[in-house]
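In what follows, a structure is listed as structure tokens, so that the remarks can point back to it.
In this view, the complex is presented without one of its protein chains, the others remaining in place.
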Amino acid sequence: MIKILLFAELEEKTGKRELSVSMEMTVEEIRKKLLKDYPHVTGLASAMAAVNEEFADESVKVRQGDLIAFIPPVSGG
Amino acid sequence: MIKILLFAELEEKTGKRELSVSMEMTVEEIRKKLLKDYPHVTGLASAMAAVNEEFADESVKVRQGDLIAFIPPVSGG
Amino acid sequence: MTVKNFEIIEKPIEVDHIIRKVEDRNAGAINTFIGTVREMTKGKKTLYLKYDAYIPMAEKKLAQIGKEINDRYADAKVAITHRIGALEISDIAVVIAVSTPHRADSFDASRYAIERIKEIVPIWKKEHWEDGEEWIGDQLENNAYPLGVPKEEDVIDD
Partner (left out) sequence: MTVKNFEIIEKPIEVDHIIRKVEDRNAGAINTFIGTVREMTKGKKTLYLKYDAYIPMAEKKLAQIGKEINDRYADAKVAITHRIGALEISDIAVVIAVSTPHRADSFDASRYAIERIKEIVPIWKKEHWEDGEEWIGDQLENNAYPLGVPKEEDVIDD
């Protein structure tokens, strides 16, 4: 299983902080799947992705047990 | 009477924090008098002068009741 | 007790506590940057803020910023704490403390830290105004937006 984390407006608009997928996919494929499930959450398209707490490119393959997070523009400080 | 204040190495080398003169003089004249009285205190020549707690030019006339201070290079902070 | 120099916490931040983490016999300067909740931004009145974070990654990224500073500024010590949860006006959201032997580096490194926080640390702020609320995004305008740019009102320069 692959755990997916959503934050800030992504969490608010999907109503989910945590999701999961069972199949191994690339970051790009997971992003596309989410956009298909939540087409109104346009921020999913532009959010950065992190795999296991490190920023990851679209081509990165997400493996069983991995954790992928979608990170909308940050605003700490 | 005009009160003269000396600080840091000027105080240390003259052995005086406070002096006085009775006659009205310019900053330049007071500086020259001090250098004559304390020729080994070379720092007197380059110190800045303040009259009544404001930096003052050499030409400023120091009046009765005024306070003149000689301020060697500062090193606060 | 282990001292954590890079922390996300939910309680009020004690500035003195963060400063103590960077004290050093060879420090001549400690620069502290404190980010506080400002009431007025572009004529709009904030009532309160909520901060959220991806906590484990945020702490990792704060530590990375510390490492970047150590690579750039000799003998620097860095501590950063960011608070999350609901914050009122004037509350402290973030404290950065950097000690260095000489003063110029402490200013530069502290500035570097706050700019990097706004680039790479997964923390988000939601502003609550009298007439609405919004997650604030991209305060630097230099992130990648493959599919669109942030709306003008999202770009806050604090």
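Chains here go by letter, A, B and C, matching the order in which they are written, and residues are numbered from 1 within each.
Here is the rule we go by: a residue touches a chain if its C-beta (ideal position, glycine included) is under 8 Å from a C-beta of that chain, and two chains touch if they have at least 3 such contacts.
All values reported here derive from a predicted model rather than from experimental measurement.
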Left-out chain, listing which of the shown chains it touches: B, C
Positions on chain B contacted by the hidden chain, ascending: 5, 7-9, 11-12, 42, 45-46, 48, 50, 53-55, 69, 71-77
Interface residues of chain C (partner: the chain not displayed): 15-16, 19, 23-41, 89-90, 99, 101-103, 106-107, 110-111, 114, 157-158
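Rule of thumb we're sticking to: only the chains that are shown with their structure count from here on.
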Identity of the chain that, by mean CA position, is farthest from chain C: B
Distance between chain centroids, defined by C-alpha means - chain B, chain C (Å): 49
Chain A residues counted as touching two or more neighbouring chains: none
Residue list for chain C, restricted to those that touch at least two other chains: none
